[in-house]
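Only one structure is covered here, and it is reproduced in the block below.
The complex appears here without one of its protein chains, the remainder shown in place.
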Amino acid sequence: MSNNSIGTFFTVTTFGESHGEAIGAVIDGCPSNIELDLINIQEQLNRRRPGQSSLTTARNEVDSFKIISGVFEGKTTGAPILLLIENKDVKSADYNTIQNFFRPSHADFVYQQKYGHYDYRGGGRSSARTTAPMVAAGAIAQQLLKRCNININSYVTAVGSVKINKSQHEIDLSLIDSNAVRCPDTEAASKMEALILETKEKGDSVGGVIRCVIQGLHVGLGEPLFEKLNANLAKAMFGINAVKGVSFGDGFESAASYGSLQNDVFEKVDGNWRTTSNHSGGIQGGISNGMDVLLDIAFKPASTIMQPQTTANKEGLQDVFIPGGRHDACVVPRAVPIVDAFAAIVILNHLLIHRASVGF
Amino acid sequence: MSNNSIGTFFTVTTFGESHGEAIGAVIDGCPSNIELDLINIQEQLNRRRPGQSSLTTARNEVDSFKIISGVFEGKTTGAPILLLIENKDVKSADYNTIQNFFRPSHADFVYQQKYGHYDYRGGGRSSARTTAPMVAAGAIAQQLLKRCNININSYVTAVGSVKINKSQHEIDLSLIDSNAVRCPDTEAASKMEALILETKEKGDSVGGVIRCVIQGLHVGLGEPLFEKLNANLAKAMFGINAVKGVSFGDGFESAASYGSLQNDVFEKVDGNWRTTSNHSGGIQGGISNGMDVLLDIAFKPASTIMQPQTTANKEGLQDVFIPGGRHDACVVPRAVPIVDAFAAIVILNHLLIHRASVGF
Amino acid sequence: MSNNSIGTFFTVTTFGESHGEAIGAVIDGCPSNIELDLINIQEQLNRRRPGQSSLTTARNEVDSFKIISGVFEGKTTGAPILLLIENKDVKSADYNTIQNFFRPSHADFVYQQKYGHYDYRGGGRSSARTTAPMVAAGAIAQQLLKRCNININSYVTAVGSVKINKSQHEIDLSLIDSNAVRCPDTEAASKMEALILETKEKGDSVGGVIRCVIQGLHVGLGEPLFEKLNANLAKAMFGINAVKGVSFGDGFESAASYGSLQNDVFEKVDGNWRTTSNHSGGIQGGISNGMDVLLDIAFKPASTIMQPQTTANKEGLQDVFIPGGRHDACVVPRAVPIVDAFAAIVILNHLLIHRASVGF
Partner (left out) sequence: MSNNSIGTFFTVTTFGESHGEAIGAVIDGCPSNIELDLINIQEQLNRRRPGQSSLTTARNEVDSFKIISGVFEGKTTGAPILLLIENKDVKSADYNTIQNFFRPSHADFVYQQKYGHYDYRGGGRSSARTTAPMVAAGAIAQQLLKRCNININSYVTAVGSVKINKSQHEIDLSLIDSNAVRCPDTEAASKMEALILETKEKGDSVGGVIRCVIQGLHVGLGEPLFEKLNANLAKAMFGINAVKGVSFGDGFESAASYGSLQNDVFEKVDGNWRTTSNHSGGIQGGISNGMDVLLDIAFKPASTIMQPQTTANKEGLQDVFIPGGRHDACVVPRAVPIVDAFAAIVILNHLLIHRASVGF
C-alpha cells in the first residue's frame, strides 16, 4: 500500500523531488538472470528528457542513470534494483515566486494543506520530473515483455483541437519518432507542431491525447473483479501528471452507440480465436482477449503558463502571479514514453500474476 | 492483492455468481461502534435491483440481505461484516444456449480461456449481478461518510446521443430519483426514457454516461504518487461492468483546450480557500482540493441484445447466436447506485488512510 | 492489508463470531479447474471440532460446511469460494458472567478498549472457534499441495512438562491420529493424556508444543528480505489463539550452541543436493533448501479455567470471577489440524508467488 509504489509483483517505488539531489526508483520483483540492455534504458530516458527539441522545456537534463544494486555481471539477480538519476540543471532561483503563491491548478495548495510542509522548488514531489525514473523502470519492463513478444507503442492523437486523421489500422507505428510531436500521421503532426509553437509564443499551454497500443498480449491477463487489466492500466495512467481521462476501445463514443454496432463477434481462423472488430479495445470482463489493447489518455494543458494570472497569494490576498521557471507548452510529446513506461509496468505485473496460477 | 477485494483499509471482498445460491461481501476494516441503518441499505439495493421499472430487466430479485457477522446489538464491532444476498429468481434454462457460444463482447471467451472451467449460467462471476453486494457495502460506506458531511450523488447525463442540457451548477440533485432514468434534468430524462424504450423494442441496447458528484470532501484526500484519489476512483469505476471510460472535471474536453482557459485560480473567502472555477474536478496533484469532486463514467451498450448475431460457437464454427435470458436495454439507470457505492468505498478508504498520518 | 485476510495470492478472509449465526471464509486466488475432495475437508474439520473426545470441550458442533460460490460442477472456477459453517450448539446463557468481567488473560479487555463495542458471547471474534473455517480452507490448500507432492503433518511434542522422547527421524507420522492427543510417540501420548485428564479434573488448563513437519518442498520458496518463508510461517502461527512462541529447526537451543555444531554441510547424492544434518529446519536465508521444514509452536495454557479467580470486574473493582462455559483443559490436540491448515495456506501462497517469476 506504499503510496509511491506501483505494481504488486513487479513493484516500482520512486523517490525524489524536482530540485533535490537526485530522483530514482527501486524495482522489486524483477525476474532474475536477465541481461539488461542499458543503452535501451537510456534511449527511453532520452525520449522523455527535457530540452530534446524546440517543443519542450529549456531545462537541460542529460538524465543519465546509474544502477546501484540488483544487477551483477550485467544480469539481474532478483534483488531490488536501485536506479539513480541526478538532478543537474536545477535553477531554484527561477522558482522563488512559487514560495508566495499557490499556483493555479498546481498541487502547491493541496500539498501545503495535506503535509503542512513541502518542497515547493519546481513543484517538488508533484513535478513531472518524478516520471523520469518511471521511464527507466518501464524500459526494463518493456525489455522483459519483448521476450514474450509483447510490444507497447504510444503516440499522440490530438494536440488541442488538431486530431489525427487516420483510424487505428492505418497507423504505421514505426513513424512515431519520425517527428518531434510523436504523431505517426505526419500531416497531422505538422499541424500539431505548428499549434504547439504558436501556443508557446503566446505563453499559453495546450492539451492533447495519447493513444497506447499494446500488441502481442495473449488471452487471460487481468484478474476480476477488482484487479482488471483495464482498471489497473487506468489507475496507472492517472498517476501521470495532467491526465484527466482514460478510455478503452471506443471509449466515450461507445456510450453514444448501440449494442448492435458495438459488439465484437468471434471467429476462429487457422485455429486462432479473434474478434472481427475491436470496439472493446482488447479487453472483455477485465481480461485481455488476445486482440490489441487500445487505450486513450487525455492530458489537460499544463498548468504552468507564461502569462500573468490573478489568483490568491499564500496569505489569501488577490495578487498577480507572474510565473518564472521553464515549461512545456504541450506535454504530450514527452509524455509518450511515460505512457509506454506506465503501461509496461502494469502489463508485466499482470503477466507475472497470471503465471502464478496458470496451469497449476 | 486479493483480486476480489477493493480498498486497502475499508476492504470489501465479494463472492458469488449470477445463478449460484447466494452472492455477498465481507467488509473488513469498518470502524466499530457505529449504528447501522439497515433500511437505508435496503433502499440502495432497491435502486439497483432488477425489475424496478419498465426500463429494466424482467429478472425479479427482491435482493433482501442478511448480516451474519460483525454487527452486535445493531452496532458494528470492528469485526468483518458478512453481507449475504440470496439468488432467488434463477432461470438457468434461459441460458442454455450460452453453453454453446462465446457471446459477442461478453466475458465467456476470456473466462473459458483463463480459467479452463467457469460457471456460464447467466455469465456466472462476470455478471453485473455481482454488483449487488457492492451496493450494500457502499451504502454502509455512505452512512459513515455522511457522519463526516460527505455526500455522493450520481446521475445519468447521457443515454445514447441524448445528453443532459444543463451545466453542473444548474443541476438539482434532489431530482435524481424523480424519474426512472435517474436524470435530474427532467426534460432530458423524458427523451432518454423514450430512447431506452425504443431501443428495447428493437431488441437492441444503448450506452450512456453517469456523472458522479462528491460533495463535502475536505482538502487532502489522496496519496501521491500512485494512490491518487482520481487514480483509485478511476480504478474502481473500471471494476463496474460495461465501463469504457472515466474522466475528471473537464476530462477529454480539457485536452482540446488551453491552460489560460483551464486553470482554476484560488481565492480565500471568509477564511475559506476555494477556486473560482472547477475545471480540475476537485482534484489537483491527485489530492482533493476541497471543491466538489466531479467524474464522468462512460458505459458501453450492454452486450446482451435480443437480436440474432452471427458469431463463432465454442467449436469455432460460424453460427447464429439467438440470445435468450433477460437484459437491460440500457444499464445506466440501474448503474447510478452502483457508481455511488463504488465511489463511497474509495472515498471512505482514502479518508481512513488520511486519518492515519494527519496531525501526528 | 485486510486484517482478517491471510495470504497475498491464495487469500483466505474469515468472518464470524463464536455465538453468531455462522462463521466462514472467502478463499480468493484458488487455482481453477481443480476438483475438490469435500470429504477430506470434512475430515479435517472433524479433527478440529469440539466434542470429539473426552479430552476436549463439551461444546458439540458438527461443523458441517457449505460451499456457496467459486465451485461449479465440483471443480474450482477461479472465482472466490465462500465456505459457510453454521454455529449450532450456542449456549449464550453460559457466558452471562463474561458481561461483567474482563476475564484474566482473555481478549475481552483489549477488544472493549480498542473497539468500544464487542460481541462478548463466548469471546466473540477472539474465540478459537474462528479457526474452523481456516481448517476448511487449509484442507483445500493441502489438496493443492499434495498434487505437488508437498505434505504437511503436525503433531504434539509436549503437554505441560511431558515431552516426546524421540528425535525427528524416529517419528512415525502415520501414528499421529492413533491417539486422542495426536502424539505419534504412543508412550508419551499416554502420559500426556493422563496429564490432561488430571488437569481437567482440577479445573485447570495446561500448555503444550506442536511440531509441524513440511515434506516435499522443493528449493526456492520464500522471498527475501521481508517475505521469508520462516517469517510468514511464524506470522501465521501467531494468528492462532494461545500461541506464545515459534521456532525453526533447533530454535532456541541453537542460541546456546556453536557454529561448528550447528552448521549444515552440503552433499550431492545421486544428483540431488541435501544437507547432512537439518539444524536449520529446512530454511536458509528465508528460502526453503529442499530439506524438511521443521517448526515448533508453543501454546500457553488456555486462559479459561474452571477455578475462581480474583480479578477486576468491568467497573474496576476486585471481585471473584467464577467461569461458566465450556473449555479445553489442553488446546494442543485440537490445534494440530489448525497448525496444518495455517501452514498449508502459507506454503501454497509461497508456491504460487514462486511460480510467478521462476523460469521467466
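All chains are identified by letter, namely A, B and C, in their written order; residue positions are counted from 1 within each chain.
Here is the rule we use: contacts are C-beta pairs under 8 Å (C-beta built on N, C-alpha and C of every residue); 3 or more make two chains touch, one makes a residue touch a chain.
Fair warning: this is a prediction, and the values are worked out from it, not measured in the lab.
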For this session: May I ask which residue of C:228, C:326 or C:355 touches the chain that does not appear here?
Result: C:228
Problem set entry | Hidden-chain contact residue, picked from the options C:33, C:46, C:105 or C:151 | C:105
Seminar exercise, completed: Considering the complete complex, of B:6, B:144, B:312 or B:339, the missing chain is touched by B:144
Problem set entry | subunit B residues that touch the omitted chain in the full complex | 1, 8-9, 29, 31-32, 34, 78, 144, 147, 352-353, 355-357, 360
For this session: Determine and list the subunit A residues touching the chain excluded from the picture.
Result: 1-5, 8-9, 11, 13-17, 20-24, 26, 28-29, 32-33, 68-70, 72-73, 75-82, 114-119, 124-125
Problem set entry | Interface residues of subunit C (partner: the chain not displayed) | 1, 3-6, 8, 14, 102, 104-107, 109-111, 113-114, 125-126, 130, 158, 160-161, 199, 204-209, 219-220, 222-228, 230-232, 234-236, 238-239, 244-252, 254-268, 271, 273, 275, 279-281, 284-289, 298-305, 307, 309-312, 316-318, 354, 358
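Here, only the chains that are shown with their structure count from here on.
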Exercise. Whose Cα centre is nearest the centre of all Cα atoms in view?
Worked result: B
Exercise. Whole-Å distance, subunit A centre to subunit C centre, using C-alpha means?
Worked result: 46
Problem set entry | Intercentroid distance (Cα basis), subunit B paired with subunit A, Å | 26
Problem set entry | Whole-Å gap between the CA centroids of subunit B and subunit C | 39
Seminar exercise, completed: For subunit C, residue numbers touching 2 or more other chains are 1, 8-9, 29, 32, 78
